[in-house]
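Read through the structure below, which is laid out as structure tokens, and then see the notes.
For this depiction, one protein chain was excluded, whereas all remaining protein chains were kept in their positions.
Order of writing sets the chain letters: A, B and C. Residues in each chain are counted from 1.
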Amino acid sequence: MTRTRLEAFSDGVIAILITIMVLELKVPRGTDWQALRPLIPVFLTYVLSFIFLGIYWNNHHHMLHATERINGAILWANLHLLFWLSLVPFATGWMGENHVAPLPTALYGVFLLMAAVAWTILQATIIAHQGPSSKLREAVGGDFKGKISIAAYAAAIPLAFVRPWIAIALYVFVALLWLVPDRRIESKINR
Amino acid sequence: MTRTRLEAFSDGVIAILITIMVLELKVPRGTDWQALRPLIPVFLTYVLSFIFLGIYWNNHHHMLHATERINGAILWANLHLLFWLSLVPFATGWMGENHVAPLPTALYGVFLLMAAVAWTILQATIIAHQGPSSKLREAVGGDFKGKISIAAYAAAIPLAFVRPWIAIALYVFVALLWLVPDRRIESKINR
Amino acid sequence: MTRTRLEAFSDGVIAILITIMVLELKVPRGTDWQALRPLIPVFLTYVLSFIFLGIYWNNHHHMLHATERINGAILWANLHLLFWLSLVPFATGWMGENHVAPLPTALYGVFLLMAAVAWTILQATIIAHQGPSSKLREAVGGDFKGKISIAAYAAAIPLAFVRPWIAIALYVFVALLWLVPDRRIESKINR
Partner (left out) sequence: MTRTRLEAFSDGVIAILITIMVLELKVPRGTDWQALRPLIPVFLTYVLSFIFLGIYWNNHHHMLHATERINGAILWANLHLLFWLSLVPFATGWMGENHVAPLPTALYGVFLLMAAVAWTILQATIIAHQGPSSKLREAVGGDFKGKISIAAYAAAIPLAFVRPWIAIALYVFVALLWLVPDRRIESKINR
């Protein structure tokens, strides 16, 4: 029961964040192609953030599937993750409206980095609560993808000030890395 | 359990999209009939989009009722559908505020077309996962309504540049076609 | 299962509508009492609409509790109700920001009237689906409160053009009438 409510609340927050980002796509004044053009970078960053939030929702789904019991620490670790995710729409709007300027692009990376760190904390909190025979620990293993993601974000933040497009390329790389749902967990569960 | 969460997340996103569209109905300055008049086209496009999202919610409901198991591909096919639906409020606002100008009307059709394509992909993904004895495949059959809808949207997009009202008529036609819940699936399930 | 999803979707829409109305309470420029004063009528209409949506949520809850099976007609009758409720925040904002001017006050009544009519249709659709031994029909009885509400709204709409405050008084009267949860249904269920 407790897990259900944690899932429902997280689903609610992520669903709202995904749709709130659309509000940054402001209805343009004109009705020709010219009016639509400034929206292209906003649209592209929307696509990127939609994919990131989709990945988090997807993997959150898998992670909690391998979680039987919930305690206060897990609730707060989950809220901490949602906090950083809730800042993604702001960074998305700022980056999109400013044609990928250095500081907004770096800030986008900061929020993604913090969300990835919050994810790692949540994962560790669940594993600690499950004890030595943790199904999730077995599934996560060395957490190769998690470590690479954090390294990529950490590199992207300073690189955004050199060339914003390098940072963007790193974000897209991480998104592609995760786009495949976490088969490690899936395979452990179905076994 | 997994299906429940997929439904809950989709319900959340569709519920938010339906209500976010109301925000396009901006409170007018004056308090007389004159102040209300420019809102009429915005209101009418709101009604149309409300019906479209209602149809998707309704049929999503029926489709998942005929789905027992979920996998990663289905999760992503569903997110892909939600992505195109999430753009409907933007196109609704642009079309409504510009008295059905050609480009906004065509873009509205593009998003409806992409949502219909995403629906077909989601349907095919579920059927593929269910295997040869798919209850959903039997229910969908030749998918007559799905094919007609896609053809109507594809025709409406160029026709919007000739006469926007032809495109609108096609959108209304598709809405009427679907307004009846998918009895094919309903009848198969109740059998 | 089907009923659960109908409830979840309706809960989602009503929860969003209730919170979207708060967005009409726009953060004022100044920081003194003077800055807060124009918000008072907006706040009061927010309270009224919050109570109305709370009543609908509460009674929706009771009504569906007495409903075992759902069909396509019920799904659409429910969406129809949500449609009129979704327009309440717009009318609330318009009425609140214009110090209860006649037309906004009348429009508020129109949306409440349409929502009440949609409620009656939903109730009748459920009863029709339940057949002669309908638990809900027995609980609703002569639907005294429903009929009085519709009559009060119908009277309030023209009276708003005479004296807006008469219309407001009628709205408050209906709210008080319903504030008590529908004990008729509650008592039938618990019997």
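By our rule, a contact is a pair of C-beta atoms (placed from the backbone, for glycine too) under 8 Å apart; a residue touches a chain by one contact, two chains touch by 3 or more.
The model shown is predicted, which means the values in this text are computed figures rather than measured ones.
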Contact list for the unshown chain, restricted to visible chains: A, C
Of A:A101, A:A128 or A:V162, the residue in touch with the unshown chain: A:A101
Given C:L36, C:A128, C:V162 or C:L176, the one touching the chain that is not displayed: C:L36
Positions on subunit A where the hidden chain makes contact: 1-2, 5, 8-9, 12-13, 16-17, 20, 23-24, 71-72, 75-76, 79, 82-83, 86-87, 89-90, 93-94, 97-98, 101-104, 107
Subunit C residues touching the omitted chain (full complex): 7-8, 11-12, 14-16, 18-19, 22-23, 25, 27-28, 31-33, 36, 47, 50, 54, 57-58, 61, 65, 179-181, 183, 186
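Rule of thumb we're sticking to: only the chains that are shown with their structure count from here on.
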Magnitude of the superposing rotation for subunit A and subunit B (Cα, nearest 5°): 90
Interface composition of copies subunit B and subunit C: same or different, split at half: different
Centre-most chain [mean C-alpha coordinates]: B
Separation of subunit A from subunit C, taking each centre as the mean of its C-alpha atoms, in whole Å: 37
Two or more partner chains touched - positions in subunit C: 12
